[in-house]
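Before I ask anything, let me first share the structure, which is written out below as C-alpha cells.
Apart from one protein chain that is not included, each protein chain of the complex appears where it belongs.
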Amino acid sequence: MNAGTRLGVVALSLLVMAALVATGCAKKEVGPSKGQNVDTLVVAMGADARSLDPHATNDQPSARVMKLVYNRLMYQTEDLKIENDLVESYNAVSSTVFEFKLRPNVKFHNGETLSSNDVKFTFERMIANKAPAAFLVAALDKVEVIDALNFRMILKYPFGPFVTHLAHTATSIVNEKAVTAGGADYGRNPVGTGPFKFVEWKAGDSITLAAYDAYHLGAPKAKTIRFRFIPEDANRAIALETGEADIVYDVGPNDYKNLDAIPEIDAKRIAGLTTFYMGFNMAKKPFDDVRVRRAINLALDVDTATRVAFEGFAVPAKGPLAPTVQFADTSLPGYGYDPAKAKQLLAEAGYANGFKTSIWTNNNPIRVKFAEIFQEQLRQVGIECAIEIMEFAPYLDRTALGEHDMFMLGWVAVTGDADYGMYSLFHSTQFGDAGNRTFYKNPKVDELLDKGRVSVNPEDRRAAYAEAQKLVYEDAPWVFLAFREDLNATRNYVKGFVPHAAGHHNLYKVYNE
Amino acid sequence: MSHTIIAPPAGTAAATASPVKKRSQLAEVWRRLVRNKMAMFGLVVISLIIAAAITADWISPYDYRTQDLNAISQKPNAQHILGTDDLGRDILSRIIHGTRISLLVGFVSVSISVAVGGGLGAVSGYYGGTLDNVIMRFMDVLLAIPSILLAIAIVSAFGGGIINVMIAVGISSVPSYARIVKASVISIKENEFIEAARAIGASDFRIVTKHILPNAMAPIIVQATLGVAGAILSAAGLSFIGMGIQPPTPEWGAMLSNGRHIIRTAWHVATFPGLAIMLTIFALNLLGDGLRDALDPRLKN
Partner (left out) sequence: MHKYILRRVLLLIPVMLGVSFVVFTIMFFTPGDPAKIMLGERAPAEEVALLRTQMGLDDPFHIQFFNFVKNAVQGDLGRSLVTKRPVAAEIWSRFPATLQLSAAAVLIAILMGIPIGIISATKQYSAFDMISMVIALLGVSMPNFWQGMMMILLFSITFRVLPSSGYGTLGHLIMPAATIGTSAAAVITRMTRSSMLEVVRQDYIRTARAKGLSERVVINRHALKNALIPIVTVIGLQFGSLLGGAVLTESIFSWPGVGRFMVDAIRTKDYPSVQGGVLMLALTFSIVNLAVDILYAYIDPRIKAQYK
C-alpha cells in the first residue's frame, strides 16, 4: 500500500467517525406526543403467544391477546370485582344450577350473532378438547340451551368460585361456525366478539389486531394494536424509551427505576396476584420434621432477600395468599429472621451440625437470585445446599414426581379467589402436577379447603380460609417469600391504560393522544 | 455459534509435519515464536491467567461467595477495585476465581474433542475404506447440526453443571479435529519410516500412537489452542441463556448474563467479565496464530 492509499484509509475512517458523531448530535428525541402512526398502539411483551384458540393453551401472552379478541360471560374488573360481560343477567337457581341471559345483538367478527348455542358449543368443546384450562370448569356438568339468549349451567357439585371462573380468558366464548371453518388452524384465525379483530401474526415477531367497529359497546379508541415480542427485559425498556413501543408489559425491576425517572414515561406499579415461595419436599427427610421447616424459615432473611431480588418492587410474604386475593389473611405475623433460634431448632431436630441438601429452580433470574442468597444464608447455620437450575418443563415434571429437596416456584391466583390460590397447592388430593409439590397433607386443611370451595356464603368461606391459612403458616410447608408487584409502563401520550393485577390488561379504551 | 474457528487449509500444516523429530526443530519453532511479538504477548497473558487460576485463593481480596446485601452493585471504589455485583460480591475476586472455571472448561472440552475427534480421525485416516466412510459420514452428521444447538440440546437433556457443559461443548467440536487428524495421518502414513516400522512387525496401534500421531501434532496443537478459545466462548454463551454452570460458581458468561439486566444502572457488572472473556480469547488467538506461523516452515522469510 502506498502513501496515497494509506491516507485514503485514514480519511475514510475519520469520515465514518464524523458521520457517527453527526448523527448522534441530530438524535431524534421522542417528545410528549406520538409523531407518527398515532392510530397504532404498539405493545411490547416478553414472549410470543402460543395459540389464539382459548382451548389450545393457557399461557399468559396468549391470554393477553385473547382478552381483546374475545369476550367472556363474566368480566373481572381491574379491582378484581366480577361483573357481567356477554351476560345481561344471571341468577343462581340453586347451589348447582345457574340461569343466564345473554346480551342481545352481539356480533362475532364473522358477522354471526351470539347465541346460547355458541356458549354450549364453547364449554362442550373446552371439555372435549381437554383444554389445558379445562380444570376451571371441572365442576360443570352440562349447558342447557333454553332459547337463543337464555341458557342454564348445571354443576356436578356446588362450587363457590364458579361464576368467577367464567371471567377467565380461557373461558372466552367462541363461534361454532368460525371454529369449524378454521379447522386445525383456528388458533391462527381466531374469531371472537371482542373490541379488536385478528389481522396478522408474524411468528416470533408480532401480532396485529384491528379495531372492530361493530363492537357491541361501541368501537374501540385505537385503530390498530400491534403486540411485539421482545424477550429481554432490558430491551423492552429500551423500546419504550426510544419510542419503538408505546406500552411495555412486565418491566424488569431495575429498568422500572430508569423508566420512572424519564418525564415522558408513565411507570405504573400495582399489587399483583403472584405468591413467590420456596417449598420443602415433605415426603423426604429431613423436611418431614416441622422443626426443620420452621428453622429454615427462621434462618433466612426473607425481607432483605426480597428487597434485593425484586429491587424493592415486592412485599415480603407472611402467608400463602397475596393481600389482593379475596379472603387473604394479612394478620399473620411471619417467621422473622433469627439464625440463633434456627440453630437451636435444628439441634432439637437432631441436626446440630446441619445437613446437605439442594435448592431447585428454573432459570428465572429472580428465583435464581433468591436461591443464591439463601444458599449463602443457609451456609451460616450449617446447611450446605447446591443449586440446581433446570428448564421449566423438566423442572415441573421432576418436582411433580418429588425428586427435589427444596424448590422455588410462584403461583398466580389469576381469578383473585382464595380457592384458586390455595386448593391446588395445599389439598392432599392435588399432589404433584396439580400443584401440591410439597406433598403437604393436613386433614384439617383439606376439610377447610373443601368447605371454602363448596359453600356459597362468603362469610363461611372467609372463616374457612382464615383458619386454613393459619394452619398452613404453622405447618410451614413453604418459606413464604414475596408478593410481586406488577410493573408496566407507557409513554405519557398513551391515555386510558389501567393495569390489571392478573396481567391481561384491557386495551379497549386505550389510545395514543 | 458463529465463532467457529477454522483451521488453515487442511494441507498447510499437515503437510509440514516432518517425519524426523529433532530437538533442534523444537528449538527452531520456539525461536520463531519468540520473534513474533504478538504471539509472545498472547503467551504472557495466558501465563498470567494460569498463574491467577493457581493462586486464586491467595490473591483474591475477598471470598468469591461472600455476599453483602447492603452493598450491591457498587461502582468500582477503593475497597472493591472492580465494584460489586448484584448480590454485593466482589467482582475482582469472582473474575480471579473465574479463571479456573474458564480454563478448566476450555482445556477439558478441547481434550474431549481432541481425544474423540483425534482418535476417530486417526482410525479413519489409517485404515481408510468402509470404516473411514462410516466415521466421516458420522462427522458430517455432527457438522450439519449447528454446534450451539447441539450443545444446548445436550445440556437440556442431561442437565446443567460444569461436567455436562464440558461434554456438550467438547462433542460439538469433534468433527474439526477428526478432519485435521485424518488429513495428517493420510499424509504421513505413506512415508518410508512407517513402512519400516510395519516391516519390523509393529502393531497398528503402536504405529499410530508412536509414529504417526507425534508427527501430526503440529496442526492439532494449533487447532486446540484456538479451540480452547472457542470452548470458553461456547460455555459463556450457554451460561448467557441460563443453561450453563450452576451458581455460585463464578463463570464469566454467567456473570455477564447477570449483569445484563442492570447494564443501564451498573455498567461495570457486565463489562468486566466481558473484558475478561475478550482478553483471554484474544490472547489464545494470538498464541494460536503465532504457533501456526512458527510451526509452518514455509512461512519462514
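In order of appearance the chains are A and B, and numbering begins at 1 in each one.
In the analysis below, contacts are C-beta pairs under 8 Å (C-beta built on N, C-alpha and C of every residue); 3 or more make two chains touch, one makes a residue touch a chain.
Predicted, not measured: the structure shown is a model, and the values here were computed from it.
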Touch with the omitted chain, as defined above, among B:Gly121, B:Gly237 or B:Pro250: B:Gly237
Given A:Glu144, A:Glu264, A:Asp397 or A:Glu467, the one touching the chain that is not displayed: A:Asp397
Touch with the omitted chain, as defined above, among A:Lys156, A:Lys202 or A:Lys495: A:Lys202
Residues of chain B (touch criterion as defined above) contacting the omitted chain: 1-6, 8-9, 12, 38, 137-138, 140-150, 152-154, 156-158, 229, 233, 236-237, 240-241, 253, 256, 260, 263, 270, 274, 277-279, 281-282, 285-286, 289, 292, 298-299
Where the unshown chain meets chain A, residue by residue: 1, 6, 9, 20, 23-24, 27-29, 50-51, 53, 56-58, 130-133, 135, 184-185, 187-188, 202-206, 228-232, 234-235, 238-239, 241-242, 244, 391-394, 396-398, 400, 424, 433-435
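Simple rule for what comes next: only the chains that are shown with their structure count from here on.
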Inter-chain centre distance, chain A versus chain B - centres from mean C-alpha coordinates, in Å: 43
Residue ranges of chain B in contact with chain A within the complex: 65-67, 69, 72, 86-87, 156, 159-160, 242-243, 246-248, 258, 260-265
Residues of chain A touching chain B in the complex: 232-234, 237, 252, 254-255, 257-258, 301, 304-305, 307-308, 363, 365, 368-369, 371-373, 375-376, 379, 386-391, 394
